[in-house]
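Shown here: the complex without one of its protein chains, the others still in place.
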Amino acid sequence: MHLLNTLRSRREIGVLAALVVLCIFFTVVTNTFLTVPNILNILRQVSITGLIVMFMTMLVIGNDIDLSVGSNFATVGMIVALLFQNGTNIWLASLIGLIVGGLLGLANGLITVKAALPPFIVTLGTQMIYRGLALVISGGAPASVRLPAAFYNITGARTFWNLPVPALWFIGITILAAFLLHKTSYGFKVYATGGNEEAARLSGINTSRVRIINFVLVGMSAALAGIIQMAYLRGVTPTAGQGMELMAIASTVIGGTSMFGGVGTIGGAFIGAIFMGVVRNGLVLMGTNAYLIDLIIGAVLISAVWFSTFSTRERR
Amino acid sequence: MHLLNTLRSRREIGVLAALVVLCIFFTVVTNTFLTVPNILNILRQVSITGLIVMFMTMLVIGNDIDLSVGSNFATVGMIVALLFQNGTNIWLASLIGLIVGGLLGLANGLITVKAALPPFIVTLGTQMIYRGLALVISGGAPASVRLPAAFYNITGARTFWNLPVPALWFIGITILAAFLLHKTSYGFKVYATGGNEEAARLSGINTSRVRIINFVLVGMSAALAGIIQMAYLRGVTPTAGQGMELMAIASTVIGGTSMFGGVGTIGGAFIGAIFMGVVRNGLVLMGTNAYLIDLIIGAVLISAVWFSTFSTRERR
Amino acid sequence: AQKKQLDFVVITHSATIDFWIPLVKGAQDAAAMINAFDPEVEITVRHTGPSLFNVAEQVNIMENVIQAGVHGIISTMPDPTAFDAPVQRALDAGIPVIATNADAGPDNPRMAYVGQSDFSAGQTLARNLIGLIGTSGKIAIGIEDLGHTSLQQRLAGVLDILDQTDIDYTILQTTADLTIGASMFETYLIGNADAKAIISVDANTQAHGVVIRNLGLEGKVISAGWDLVPTTLDNIRDGLTAFTIDQQPYVQGFYPVMALYLYHKYAIAPADMDSGAGVVNIDNIAEVLELAEKGYR
Partner (left out) sequence: MENNVLISYQSISKRFGGVQALQEVSFAVNRGQIHGLVGENGAGKSTLIKITGGIYIRDSGTILWEGNPIEVHSPLEAERYGISIVHQEIPLCNNLTVAQNVFLGKLITNRFGQPDWGLMEERTVEVFRQIGQDIDPRAKVGELSVALKQLTAIAQCLNRKSKFIIMDEPTSALTPGEVGTLFEVLRRLKAEGTTIMIVSHILSELMEITDRLTVLRNGQHVATMDTKDTSIDGIVHMMVGGITLPPPLDASSVKDEVVLRVRNLSQTRLRLKDINFDLRKQEILGIAGIQGAGRTELATTLFGVHQPSEGTIELEGRPVRIRSPRDAINLGLGYLTEDRRNLGVFWDMSVWQNMSSTIIDQLTNLRGVLDNNRIRETATGAIDQLQIKTPSIHQLIRYLSGGNQQKVLLARWLNARPKVLILDEPTRGVDVGAKAEIRRVIQELAQQGISVIVISSDLEELLAISHRVMVMANGSVKGEFLAKDVSTDEVMALAVQK
């Protein structure tokens, strides 16, 4: 319902059309693209970054940005893995991980909002700090874990007719985020804050709180992604998640969210997240030269953003 | 003169004070920091990114951003090295390199301005494309060069009482950029465009041209940096310059340039560029644990930006 | 008597990954041995470097270290020319320099190189692989970072052998991020149901296990690669990965310290040394796991 609702807006139609064209193309040139296992595969592959894309979208609509999610992701994965290795119950460890992720987001929010610094620079700084944390606590070493089946089954496994659980998390979080952004007064305040922070404040909206909560949410989503990833890969490296922030932001913008705040939808973000996964997947299936893949992805990224804003570009 | 002039504004005073404090700190805790060779060393080390910082500052004042400079840097270095290996005269090869750098910048500018897309996303895309170019033309292999002495002496060498030539380039380009930004009508148009593009356009400034020229300039500065770096290191790897864009932007903002456009100076940018170099240098001299260096740099980055905006923050 | 203080620095191109733990331990063990053996010297060993792969930054750090005034530099040199000038400057300042792990080649003025030949190690991997899958079929080769000298050399070594067979290979850029790495292999295996093996020329080997298990390809697809990462060792023990190539980094730290000591003490010129290419598979995994625990492998 929410998704359908938000899809009505024209911004998503452009990129949805592009996605469909892309899928048709890959279906024609490869004979494995349009198969159930591959579709599930794509869903699983986009799910980790996808989780973050949802709340990154909310953050960008509120006219902020977070470059530290990839580091947060690694730090939390590492903390949970190390706690577990040292005998902490995995559920408790995960809870601690989520809280830590939220706190790292809170730190981003507090510095950005209270010290009135540009979020780009603040989170570039904390990107380095949180990455440093992951390296310090791990001593640079990857950690591997043998998780209890119960935990593994609801985080990293493939269940229900081979459906990858991370993908279910992704879809669940998407619905949650859509509800929060499009159906609650909190979501309304995010749009107002991103659209015109001054006006929102004069309307009595506590914009500082909205922005800080947005940072906490994106931090927690990075933490959740880190935990699911750790479960799926049965381990974590302290260098995990590098460049993830840029891919998350790219998906957000492909999905029709304006980098100037105030405009965007979760439905669009969902399409944006899938889009990037489809491109990568299709190119590998096609056997594209490794040297060319990033080049092509860069070009597709620009075209996709062009598509998603094309329909709403101002005419004169 | 220009530098002195621009230094008067309060934004630079904050970060200049921070720089002085930092230098005093390093002088006290190490006995090698405040020595002529080390100062020259710092100048040399900041010069490559510093060259780019100057024009990045101009670009950011014009309310744009370029994430592709690191890739441009590698691509141009690679092109020049390969042309030279294949028998092209090094001067001609360098000229071609500069032109290519300018063209890559032009592409950024044209896409951003003409398709009205956010520069962050466009240059994230071209970052991948240009990096792909460097990989494709090099086949992933580094290229080494044995440059003619005449060329080496004016690009990568240490001459005039051991003065590193890259540092001279850096200082020369700084003066040039200061002149362009602070003393010409072009510079004025950059401020106007960044301050309110609509207003600038309505009053007859060709803001598209200003923005595109800014992109070309930053592209050419990345190319120049790539050529000097190639000469200094006597070769180039296709992975060179990764993350350079973020450091250049960080220096820009530390130097007091607003990420919202319209505000900033070359004098500040110069201090910002030196600042990052001093931190890195001092930490290594102190023998800081490698795991901690990035963490500390992240924290220093945030503090420095806080400092540089502190004096102008609105009090209420 | 006053002991002679010798400060050595190990500079690696990505100082924050744990690959260097055995290398640094080797260097520190050598220093401890010498300190115990020779009452006249006191050797310290410090490890530094850019946190992530970055040649220009590594050169800067080497310059800063020279500035700080040390008595010996042991450095990886993952670029053919970038280290020529700083190494020469160190030598001019009377600081001996030995290349370890990754070499800039004989044109660099470094005094010696200790480490694996990446090219021949790549050949070793390919030969062992052919022993398992024969000389035909499809495989995927993962590489973290295109353009990284050592990795490109290993890849060249692998391809040197594979190109003499009918094996049909696809190169995947996995990046250092395991998620993307796993996705790439997964996608490849879905698209190529008849693939015989997946290999990696770097630590991304650890991602193979998850992929093979999740796609239910245990025993059908061979996995092989580089480095002794815990997950990779677990995968070998579990039969998911066939073997991994070890560079034996302990030697790459131990021997250079010895050589620098001998240089300072008796002016003995340091000499090159190959640290070999150890193959770890199900046969020796137990032993290796035990040594890895202690930081020697």
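In order of appearance the chains are A, B and C, and numbering begins at 1 in each one.
Just so it is clear, a residue touches a chain if its C-beta (ideal position, glycine included) is under 8 Å from a C-beta of that chain, and two chains touch if they have at least 3 such contacts.
It should be emphasised that the depicted structure is a prediction, and the values quoted were computed from it without experimental measurement.
Novice: Indicate each shown chain that the hidden chain touches within the full complex.
Specialist: A, B
Novice: Touching the left-out chain: which of B:111, B:178 or B:192?
Specialist: B:192
Novice: Where the complex has a chain not shown, which of A:119, A:166 or A:262 is the residue touching it?
Specialist: A:262
Novice: Residue-wise, where is chain A in contact with the chain that is not depicted?
Specialist: Residue positions of chain A that touch the missing chain: 183-186, 188-189, 191-192, 195-196, 198-206, 258, 262-263, 316.
Novice: Touching the missing chain, which residues of chain B?
Specialist: Touch set of chain B with respect to the missing chain: 183-185, 188, 191-192, 194-196, 198-206, 261-263, 315-316.
We adopt the following convention: only the chains that are shown with their structure count from here on.
Novice: Taking the mean of the C-alpha atoms as each chain's centre, how many Å separate chain B from chain C?
Specialist: 33
Novice: Using the touch definition from the top, which residues of chain B touch two or more other chains?
Specialist: 135, 140, 291, 293-294
Novice: Touching two or more other chains, which residues of chain C qualify?
Specialist: 16, 51-52, 146
Novice: In their complex, what parts of chain C are in touch with chain B?
Specialist: It is residues 15-16, 46-57, 59-61, 63-65, 67-69, 79-82, 84-85, 145-149, 152 of chain C that touch chain B.
Novice: Show which residues of chain A lie in contact with chain B when the two form their complex.
Specialist: Residues of chain A touching chain B: 111, 115-118, 120-122, 124-129, 131-133, 135-136, 139-140, 246, 249-250, 253, 258-260, 291-299, 301-302, 305-306, 309, 313.
Novice: Which residues of chain C touch chain A in the complex?
Specialist: These residues of chain C touch chain A: 16-18, 20-21, 51-52, 143, 146, 170-173, 175-180, 182-184, 186-188, 190-191, 203, 206-207, 209-210, 214, 229-231, 234.
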